[in-house]
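Below is one structure. I have some questions about it.
Here the complex is missing a single protein chain, while all its other protein chains stay put.
Moving on, here comes subunit A:
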Amino acid sequence: MSELTKRVPKQHIVGFIGSIVLTVLAAWTAVGSNLPVPWIITAIMVLAVIQAFIQLFMFMHMTETDSGKIQAGNMLYGFFIAVVIVAGSIWTMSFGYTHDHGGNSDTEQHEEHMDH
C-alpha cells in the first residue's frame, strides 16, 4: 500500500487531463467550430473512441490483472469486429440502393442490379 500512495498517480493524471481535453474539444467542435456537419459527426466519433480507450486503460486498469493481455486483446478484437460489421456493411451495401422511388438514375441502377 505505502508504495502506491507515495507514487504520483501519473496514469490517472494523464487520463484525467486527457478526458477533459477531449471533452472540451468535442464540445467546441459541435458548438464553436464552423465545420460541415459530416465532419463534426466524424470528429465527435473519433474523439469518443479515444476517450473510451483512455477510460479502459487508465482508469479501469484493463491491462493490470494477470489476464490483462487477454482482456486487452479481446477488447481490441471485439472493437475491430464491430467496426467491420457496421462500417463494412454500410460500405459494401451502399451502392445503387435508394428508397427514393422518384425514378432518378439511382433507382434504375438499383433495378438493374436486382437482375443478378
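Assume a contact is a pair of C-beta atoms (placed from the backbone, for glycine too) under 8 Å apart; a residue touches a chain by one contact, two chains touch by 3 or more; residues count from 1.
The rule we apply is simple: contacts and distances are computed from a predicted model.
A.B. asks: As a check of understanding, state which of "Cytochrome c oxidase subunit 1", "Protein-arginine kinase", "Putative hemin import ATP-binding protein HrtA" or "ABC transporter permease" is the UniProt name of the chain not shown.
C.D. replies: From the choices "Cytochrome c oxidase subunit 1", "Protein-arginine kinase", "Putative hemin import ATP-binding protein HrtA" or "ABC transporter permease", the unshown chain carries the UniProt name "Cytochrome c oxidase subunit 1".
A.B. asks: Tell me which of A:Trp28, A:Phe59 or A:Trp91 is the one touching the absent chain.
C.D. replies: From the options A:Trp28, A:Phe59 or A:Trp91, the contact with the absent chain belongs to A:Trp91.
A.B. asks: Even though one chain is hidden, which residues of subunit A still touch it in the full complex?
C.D. replies: Interface with the chain not displayed, on the subunit A side: 67, 70, 77-78, 80-81, 84-85, 88-89, 91-93, 95-97, 99, 112-113, 116.
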